[in-house]
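Just one protein chain is left out here, and the rest sit where they should.
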Amino acid sequence: AGTTRAFAQQKLTEKELLAFDPVGNVTLVHVTDIHGQLMPLYFREPSTNLGVGDAKGQPPHVTGKDFLTRFGVAPGSSSAYALTSEDFEALAKTYGRIGGLDRAATIIKAIRAERGDKVVLLDGGDTWQGSWSSLKTRGQDMIDCMALLKPDAMTGHWEFTYGTERVKQAVDGLGFPFLGLNIRDTEWNEPAFEASTMIERGGVKIAVLGQAFPYTPVANPRWMIPNWSFGVREEDVQTQVDKARKDGAGLVVLLSHNGFDVDRKLASRVKGLDVILTGHTHDALPEAVKVGKTLLIASGSSGKFVSRLDLDVKDGEVKGYRYKLIPLFSDVITPDPAMAAKIAEVRKPFAAYLARPLGRTETLLYRRGNFNGTFDDLICQALLQERDAEIALSPGFRWGTSVMPGQDITFEDVTNATAITYPAVYRTGMTGTRLKEIIEDVADNLFNVDPYYQQGGDMVRIGGMSYAIDVNKPQGQRISDMRLIKTGAAIDPSREYQVAGWASVNEGTQGPPIWEVVSSYLQRQKTVRLEPNRAVKVSGV
Amino acid sequence: FVALTVLPMAANAEPGNDAAEMIKKFTGGKEATKGKITLDLPEIAENGNTVPLALTVESPMTAENYVKEVLFVADGNPNAGVATLMFTPMSGKAEASIRIRLAQTQNVIAVAKMSDGSLFTERKTVKVTIGGCGG
């Protein structure tokens, strides 16, 4: 990447980003997993994203140089920067921040201007959570901004962490359907949300079915939504597809928050789905993946991309398609004025508070990766020190923005990685046996060979302890060689260790919120330097 | 992510409870064929204390040909027994739903006895997990 930023930008224009050779009579526009990110940001894609079983080596389980080769992306190009972790720091200097909902608005407006009444805009969920302003407004900041884009439907996952009452109230005020064919009430086992919506565009009746994250009450606090039960519910998906076809749908789209591997399996088993707009696992793929007759689209996360899928639909069949994952280079795209004003308005009460620098980082802070990220390493260090613990546990969330070397770490950066409704930092004694049980349990949620048994996060991040993992082993046998880093001593199954962690799904967990713990650590440290994490030895790859 | 969850019931039961004996008693030692039964159980339980279980058995449910009884056992609970459902031609369909307790990750096994004495079986693994994390 010897190019200067100005030179690179000369070659990159809004027009180029929008360039698309249109096809057919329907255009699906998809955004997903924005996670409360209204502003342009840095976001490093994962360098490790392992697939197991049938998914091994298949997209999206391709990273770094393999990704560039697999998709024919030139090293050092804008696409390489947007889609991979290769040369990230250098390329970030060249290509700048990415995303911003005002940039997304510009792109979506342009597509609508070009394609008129052929366009459907769908939001895959994880939209209302992931930032301080989203947390403080219980998602209202995102709801107000997204409203300007006039989506046709959405589904959800982290939305549910605002609790039953808030979700109901917010959904009632949306003005478009919040779909969840896989959500039922726990009392009478009856549908709790609308399953689908029929939209007519370009002379085609388009059925959009919505699938919320199947494991919301497992991965997130069940007590916040005690009356709703989720699940993959493959048979219910089939029932809804059949119903949609009977009702005259010429195109059937699943707006899904299943995660990519679950959707790949679903596509191989449910008949009659034309398109699955995938979400949850935050994968960004520049090509559609075809499973049988079903097209799978993966539109990334954090507001980095807008997906455009043109479809030629005739006689209830997709005869042709063209797809583009549009990266939102923020320096290149003119912000939409109305959206920019709305973003400024919703952020105004928080902007000054968020901009406070807490410390500085000498190294890149990022989160994505199956086993560790430097931002999580920082959180674990804060947990160990501020809570005087031997071992720290931090959840394997896939959202959270990156901070470049030499930058201040602001309160906004910290809350972009921590803003959740169950932030309490607990401190508790745990035996070595219990620790192993927990790590094995999380590993199986990530590496079970059957995608329907996966939950789609990354591994729990561990501070103060090293371990080895063989991803191909069954549950209970993946983890070995657990050691306290400080002493090198093997973890004693019967000894109790002092463990600090956050994001417990248990009701009534006590402790200070994680952003306070990380803030006070940073203010004490002033400057942090995160060395490469060598605490996890991975095999079976 | 969580570290503090306690699994429901006594989580120390080992596979090898009385599941096999209960099935043997139900079938009279006769072999049950895989098929005819659809078990709708979550892959991962949201709450081990209340796991929804839906059963469908293929059958015309006429006076001459119907599903008589369906035995449910769980091979990882302290006791294998879950329920025995008894249908009649007046049931119209051999379909039912109940909610069950699962102490840990295990198999739920169904065995159906038809009016002609033939036997069918199906099983599904339900994972009971500590939970947490997410994308």
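Just so it is clear, A and B label the chains in written order, and each chain counts residues from 1 on its own.
As a convention for this text, a contact is a pair of C-beta atoms (placed from the backbone, for glycine too) under 8 Å apart; a residue touches a chain by one contact, two chains touch by 3 or more.
Criterion: contacts and distances are computed from a predicted model.
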item	value
Undepicted complex member, UniProt protein name, chosen from "Sugar ABC transporter ATP-binding protein", "Chemotaxis protein CheW", "Thiosulfate oxidation carrier complex protein SoxZ" or "NADH-quinone oxidoreductase subunit K"	"Thiosulfate oxidation carrier complex protein SoxZ"
Positions on chain B contacted by the hidden chain, ascending	9-10, 49-51, 54, 61, 74, 77-79, 81-93, 95-102
Touch list for chain A against the chain that is not drawn	187-189
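Heads up, the rule we're going with is that only the chains that are shown with their structure count from here on.
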item	value
Where chain A and chain B are represented by their mean Cα positions, the distance between them in whole Å	35
Chain B to chain A touching residues, read off their complex	1-5, 40, 42-47, 50, 52, 97, 105, 127, 129-135
Chain B partner contacts - residues on chain A that touch it in the complex	33, 126, 157-158, 186, 189, 213, 215, 217-220, 222, 229-232, 235, 259, 280-282, 393-399, 426, 428, 430, 434, 437-438, 441-442, 444-445, 448, 450, 452-453, 455-458, 460, 475, 499, 501, 503-506, 509
